[in-house]
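All protein chains of the complex are present and in place, except for one that has been dropped.
And now, chain A:
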């Protein structure tokens, strides 16, 4: 790894990109180094690696340093690799991440595949040796002071200067953003303090506060994203917004529920509703808060929470206990069923299928056989055949 030099990662004049691949790890011979996850680029002149998380971290080695390459196919727990054998580093090499290395080769691990194509292209470049016939801007700078050379060198310096300016501008923008953010947070903090003080007043008054005031207070908390200091819940503290949302949901979910046998998990509802909205999505807490109000608003759908903690929305007309009777029939016909099998037969999600079978068990209609092969349900013959 001591053959690598730090670089901006920009291609030079005369240098072209051949292929690139994400998800590549570099190793110094057999040893892991901190270059774990990066984009590997092959150009006509160099092998460049840029860190995926920190784009500033970018290193390169000239293709002329490569002696030969070999492939290592993937195995269990191992990605496919290319082993690159290198000439020793030249004395005038630009500084890089390592001063020395005990290995004369490096390994490229392709964690996201792409090894085959990369190897093919790299082999091609090694054969064609295009870097010999296409001198880049840098090479020109070192060479004789021809007119063309000087002009090209200026061009590169100009580009680099522009980039430096842009970098400084970006840094400035970011610090300005952080400064503004800090100031904003100071103001937000004041809001939090104020809400705490109001909440204390409410606690002291215990019933002297009007319903209207409570509603207003809750909506202020909602806007700021402050947990309700009185009830200590961030959800379950429904507001006008949630009431409206509950009514909307009753309308939106009627047909989807009917299409799915009258019952859907809350997670399914979350995905369905948000995909339909596209913008101004609901937060998970919004959804839960709204659903908790369904019953009290006497809407045609309701929230149900199973013993396992799984939350579902049902049509009011849906009766899970009745569905259990038909589930029992299905299981009896087949002798026994797992949740997966039942789900496939009936056309339900595995999650809800399991809940139905568990409910049937709770009601005494089914028995379980719990083994390493899975959880299987049988009709409860202890009950029916005494």
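In this text, a residue touches a chain if its C-beta (ideal position, glycine included) is under 8 Å from a C-beta of that chain, and two chains touch if they have at least 3 such contacts; residues count from 1.
What we mean here is this: contacts and distances are computed from a predicted model.
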| task | Assign the chain not included in the display its UniProt protein name, restricting the answer to "NCBP1 protein", "Translation initiation factor eIF2B subunit delta", "Guanine nucleotide-binding protein subunit gamma" or "Vacuolar-sorting protein SNF8". | result | "Vacuolar-sorting protein SNF8"
| query | Among A:308, A:326 or A:384, which residue is in touch with the absent chain? | reply | A:308
| note | Answer key for A:16, A:74 or A:90 versus the chain not shown reads A:74
| Residue of A:26, A:41 or A:222 touching the missing chain in the full complex | A:222
| task | Determine which one of A:12, A:28 or A:286 touches the chain that has been left out. | result | A:286
| task | Just the residue numbers, please: which parts of chain A touch the chain that's not shown? | result | 23, 74, 76-79, 111-113, 173-174, 176-178, 180-182, 184-185, 187-192, 194-195, 197-198, 201-202, 204-205, 208-209, 213, 216-217, 220, 222-227, 234-235, 241, 260, 264-268, 270-272, 274-275, 279-288, 305, 308-311, 349-351, 370-375
